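The complex appears here without one of its protein chains, the remainder shown in place.
So, chain A:
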Amino acid sequence: MRLITHNMLSCNIKGVANGFPLLIEAGKVIEKEVDFNPDFLRHMFAKIEWKALVEGARSMGYAELPEDSPDATVLDSDESFLKKLHHALLELHLEEGALVCPETGRKFPVNKGIPNMLLHEDEV
């Protein structure tokens, strides 16, 4: 699971009001290099919930992102920022661990890079 996906995932248990973002329990993290695509990153920047990305990256061992969401102008002027964004969003993979609902504490397991977000009967 990459952080780009994590930035979209939310706990959908019945009655949960604040299921996003999921906290990350990182067991095994791997890095896989991916081609740098600045246009894509610029497109993604508007979608991203910045705090969730920073927190998620930190949980996965990457603390290089600025704490606060930078101004959008940095997307055109600062390539080193784009590279950090690229690395955090696309190159870090949670292979083993769990995603935890911030409201209920329910853990969604991540095995072999695949999150299992299926709910039990009583959670639906």
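One rule holds in what follows: a contact is a pair of C-beta atoms (placed from the backbone, for glycine too) under 8 Å apart; a residue touches a chain by one contact, two chains touch by 3 or more; residues count from 1.
Definition applied: contacts and distances are computed from a predicted model.
S.K.: Can you work out the missing subunit's protein name as recorded in UniProt? Choose among "NEDD8-activating enzyme E1 catalytic subunit", "tRNA (Carboxymethyluridine(34)-5-O)-methyltransferase", "AP-4 complex subunit epsilon" or "D-lactate dehydrogenase [cytochrome] 2, mitochondrial".
M.R.: The chain we cannot see is, by its UniProt record, "tRNA (Carboxymethyluridine(34)-5-O)-methyltransferase".
S.K.: Can you name the residues of chain A that touch the chain not displayed here?
M.R.: So the residues of chain A touching the unseen chain are 1-2, 4-5, 7-12, 14, 20, 23-35, 37, 39-40, 43-44, 47, 49, 59-62, 90, 92, 100, 104-105, 107-108, 112-119, 121-122, 124.
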